[in-house]
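With one protein chain withheld, the remaining protein chains of the complex are depicted in position.
Right after this comes chain A.
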Amino acid sequence: MIQAVLVGVLAWMQSSSNPLGWWLIREPLMAGFWVGLIYGKPVEGLIIGAAINVAFLGWNSTGGANPSDLYSAGLLGTAVAIQSNISIEQAVVIAVSLGVIGNYAWIMFMSVNSMWPSLQDKYAEKGDVRGIMLIQAIPSQLVVILVRGIPAFLAALYGPSMIEGLLASVPAWGIAGFNTVGKVLPAVGIAMLLKYMARKDLLVFFGIGFATSAYTGMNNLLYAAFLGAAMGYIYISLQPEVKAETGEEDEI
């Protein structure tokens, strides 16, 4: 019960829409860690959160079409998974599905908040700066508690037993299929990123990365980042200057 309340509070803070909420709690990696901490298994939560996060690698808050909601997927996915002893692949599938429902919370948040500018207009009319700032900061938090906090509390409380009951009734071949889904879904996250990043002239670097890892088994991403940075530097250095008048070199 207390743990479910804490999950609800976490869901509120996570969606309070400021950089602290974004980078301390929002990303499934972070949400997984905090939820794990609430249930006394921070490392386990972290591992589940990280697995869920891969499916959201290309998640961009500005894009219109999100595959599913990053907030609830990470937070609720971990909360449910950590309590009901399911595999990590199953956790990913459940998280992404929860996120599809969670998308409505985002739409609600943006819609209900659309009332506030009209109020702020009235304060602007009076030159009341304080009023505008208060409206900016406070009422939206009530919306967040309503559309995120309370649902998260309920999901953390009743979700696990529901999911467990559901999984218990699925035959073995269904579980096998389910597990495979969890292994495949990260492809969406990576494909979305590829859409943002892919420039025709640079696509070959994606190929080099894949070939390196596929044939050597190397998959240390920090090492990869160093290699990638070095290649980027070399590539830029070898390119002719765009205009000779600016001799600026970017030191990175």
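Note that in this section a contact is a pair of C-beta atoms (placed from the backbone, for glycine too) under 8 Å apart; a residue touches a chain by one contact, two chains touch by 3 or more; residues count from 1.
FYI, contacts and distances are computed from a predicted model.
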In UniProt, the chain not displayed here, chosen among "NAD(P)H-dependent oxidoreductase subunit E", "PTS system mannose/fructose/sorbose family IID component", "Acyl-CoA dehydrogenase" or "Sugar ABC transporter permease", goes by "PTS system mannose/fructose/sorbose family IID component"
Across the whole complex, the chain not displayed is touched by chain A residues 16-20, 22-24, 27, 29-30, 32-33, 42-44, 46-47, 49-51, 53-54, 57-58, 60-62, 65-68, 96, 100, 109-118, 120-121, 123-127, 129, 132-133, 135-137, 139-141, 173-174, 176-181, 183-199, 202-203, 205-215, 218-222, 224-225, 227-229, 231-233, 235-236, 239, 241-243, 245-246, 248, 250, 252
